[in-house]
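First the structure, in the form of C-alpha cells, and then the observations on it.
As you look at this complex, bear in mind that one protein chain is not there, while each of the others sits in place.
Just so it is clear, A, B, C, D and E label the chains in written order, and each chain counts residues from 1 on its own.
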Amino acid sequence: MKVKVSRKAHFNAAHRLFRKDWSNQKNEEIFGKCNNPNFHGHNYELIVSVIGEIDEETGYVIDMKILKDIIKEEVEDAFDHKNLNLEVPEFKTLNPTAENIVVVIYNKIKPKLDPKLELEITLYETPRNFVTFSG
Amino acid sequence: MKVKVSRKAHFNAAHRLFRKDWSNQKNEEIFGKCNNPNFHGHNYELIVSVIGEIDEETGYVIDMKILKDIIKEEVEDAFDHKNLNLEVPEFKTLNPTAENIVVVIYNKIKPKLDPKLELEITLYETPRNFVTFSG
Amino acid sequence: MKVKVSRKAHFNAAHRLFRKDWSNQKNEEIFGKCNNPNFHGHNYELIVSVIGEIDEETGYVIDMKILKDIIKEEVEDAFDHKNLNLEVPEFKTLNPTAENIVVVIYNKIKPKLDPKLELEITLYETPRNFVTFSG
Amino acid sequence: MKVKVSRKAHFNAAHRLFRKDWSNQKNEEIFGKCNNPNFHGHNYELIVSVIGEIDEETGYVIDMKILKDIIKEEVEDAFDHKNLNLEVPEFKTLNPTAENIVVVIYNKIKPKLDPKLELEITLYETPRNFVTFSG
Amino acid sequence: MKVKVSRKAHFNAAHRLFRKDWSNQKNEEIFGKCNNPNFHGHNYELIVSVIGEIDEETGYVIDMKILKDIIKEEVEDAFDHKNLNLEVPEFKTLNPTAENIVVVIYNKIKPKLDPKLELEITLYETPRNFVTFSG
Partner (left out) sequence: MKVKVSRKAHFNAAHRLFRKDWSNQKNEEIFGKCNNPNFHGHNYELIVSVIGEIDEETGYVIDMKILKDIIKEEVEDAFDHKNLNLEVPEFKTLNPTAENIVVVIYNKIKPKLDPKLELEITLYETPRNFVTFSG
C-alpha cells in the first residue's frame, strides 16, 4: 500500500547547450538558439516525489522537512543562481539538457533516501517543457 | 485500451498532527508546528482519477456528472469547512497527515465505482506538497 | 534508463456531444447541456509526453522543435478554431468526448514518432476535467 | 478605506466573430480564423471584483454567497454551454469579442449590487488573452 | 515614473467567522459553515506590492530580500500554522474575514517601509476568493 509524496522546489540558472567536440556549425544546427555562447537561462521548477509505505506511527512516508532539507542541500544550494556549464561539476562534460539535468538530480537525491523508497523527479525547464525520470 | 479521466475538486479544513499516546515533547519533536493544539488549516485540492475502458456507446469512461456527485457526497460534504480531528470519524484515531487523508478518500470513493474501474487520488495539502494513492 | 519529455500546447474548438442514432430525449438525458445543438466550446490544453532513452550525443530524448512541429501539424492546424463535429473528419461519426479526442490525438501523433518511443497524451477539456491516454 | 473582493467563476461557450453587414472577405480579413462560420469555443474564466467599505458588523464588503449567486444567475446560467451568437440575446446584433462580452457582463451584474459598490470584471478568453472593464 | 514590485508569500491557518455578541442563530445565518465552532482553515496566498520610484543606483524600488524579511517577520512568523482567532492578537476581537485580515497585514507592513513607498496587499483565502487593499 504505497503512497507517493511530492514536494515542489525551484532554482534559477544560466546554461548553454553545446558539445565541445562539435563544430560551431553542427552545434548551431542541432541546438539552435539554445547554443548561444553568451548563455541564456531558466526558472527551473522541480517536483521531487518519493514513493513508499506509510509509517504507521507517524502517518508519513517521509518527513517533508527532511525531504525539503535534502532538496535544499543537493539541488538548490548546488544549482541556484549558478551557470550550470561553468559552475556545476556534473555539467563540465555533460550537456545540460533538461533530460541530463533530471538524471543528475535523481542521482544526487537517491543515495540520501532510505533504499526502500523509490524516487521520481520532474523538472520544468519552462512552463511548457518538462521532463520526468524515475530511475 | 484504457483512458484515465480526472476531475478536480477542493475542500477547506482545519487539522492538527499528533498522537494521543505520545508525550507533548515527542509530538512537538516529530510534528513541529503542525502539532499546534489550536489547529491550523488548508485549502485541500483534490484530483480524482478513474481508469477504465471507453464505453463505445457514450464515449465516456465514466459520466463526469456521476463522478462529481460521488466526490461531493463522499469528500466535500464530509470534509469541507470541518475540523478533521474533531468532526470526521475516520480521523478520530488516525493522524490526519496528507498520506492518511488520501487513503481514506480512496477507501470512501472506491466502493461507489464499478469494480472494473481503477482509482487514483491526488491530494494537494499546499500548492507545494501533495500525495498520490492508487490502492 | 528512460526519461519522459513533455510539451504543452493548446487549441480552441467548438463541439457537441450527441449520437445521431439516438432520440433527442436520450441525447438530452445522457449528455445534458453538452448536447446543445448550437454547440459550445473549450480551450483545450494538451500535454504530449514522449518516453525514451536519452540520446548520448545530443542529451535529448527527442528534439523539442521536432515534437513542437508534429503537434502543430497534427493537432493545432487540424483542430484549432474548428468545429470538431462539422470540420474534423475523425469526429464525423465519433462522438467528440474528451476520451475520444485524446485517443484520436494519440493515433495521429504516434506514427510520426520513432517506433522506439512511447507516447502519452493528456488533454484538459476544462481546468477541472482532463483525460490521459498512453496506448 | 475600501477593499476589493474578487470571486472567480467560469463558463464554456461557442462563438464566432463577424458582422452581418460586412462581406465574407472583409470578415475574413479582420477576424481571421475567429470568423469560422461553424463556430469555435472557449473556457471563459471570469473574475468579478466588488469594491467598497468593509461592513463593521460582518467584516464583509459583500457576502460572497450573495455574489456567487448573482454570478450564477446573470452569467453562468445565461452563457454556460451556450452559443453566444445564436442563444444569448445581447449578442444577436453585437459582435461577441472579449471586449464586448466583458461590458455585457458588467452591465448585467452592476444593477444587482448596492449602488455604493464599484464593480470590475476581468474575463479570460484563453489563458493568454484577457480583458478588464470597470465602468 | 513609479514601478510596482510584487512578492508572493503564503501561510496556513485555522479560523472561524463569528461575533461573540451575536446569538448562535445569527452567527449561523450570516456566516454559515464558516462559523463552525471547531474551526476550518486555509492556505492563504499573499501578494505584497510596493510602489515607488526606481533607485537610479541600484535599479531597485526596494531590495526584494528586505521585503521578503519584512513579510516573514510581520506575516509568516505571526500567522503561519496558527489559529487566527485564538493565537493572533489582532483577531481577539476582530472577525478574521479575508477583508479584515488584509487590512491587518497592510497595517503591520506599512510602518516597516520608507514612507515614500505605497503599499498594496492581495490575499487569496482560496484559489477562487481573494481581496485587495491599498490603504
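Here are some notes:
Methods note: a residue touches a chain if its C-beta (ideal position, glycine included) is under 8 Å from a C-beta of that chain, and two chains touch if they have at least 3 such contacts.
Fair warning: this is a prediction, and the values are worked out from it, not measured in the lab.
The chain we do not see here touches A, D, E in the full complex. Only one of the listed residues, E:34, E:61, E:75 or E:131, touches the absent chain: E:61. In the complete assembly, the contact with the undisplayed chain comes from D:99, out of D:28, D:63 or D:99.
By the touch rule set out above, subunit D reaches the unshown chain at residues 17, 19, 30, 32, 94-100, 102-103, 127-133, 135.
Take subunit A: the residues that touch the chain left off the picture are 10, 12-15, 33-34, 36, 38-43, 45, 80-83, 86-87, 126-127. In the full complex, subunit E makes contact with the omitted chain through residues 1-9, 49, 54, 57-61, 63-65.
To be clear about the criterion, only the chains that are shown with their structure count from here on.
For the pair subunit B and subunit D, chains touching both partners: C, E. In terms of the distance between Cα centroids, subunit E is separated most widely from C.
Taking D-E and B-E together, the pair of chains sharing more C-beta contacts is B-E. Copies subunit A and subunit C of the same chain sequence form an interface built mainly from non-equivalent positions, shared numbers / all numbers used being under half. Seen from the Cα centre of subunit B, the chain whose own Cα centre is farthest off is D. Note on chain placement: the centre of subunit A and the centre of subunit E lie 34 Å apart, centres being C-alpha means. Computed centre separation for the pair subunit B/subunit C is 29 angstrom, with centres defined by C-alpha atoms. Residue numbers of subunit A whose C-beta contacts span two or more other chains: none are found. Chains touching one another form the pairs A-B, A-C, B-C, B-E, C-D, D-E.
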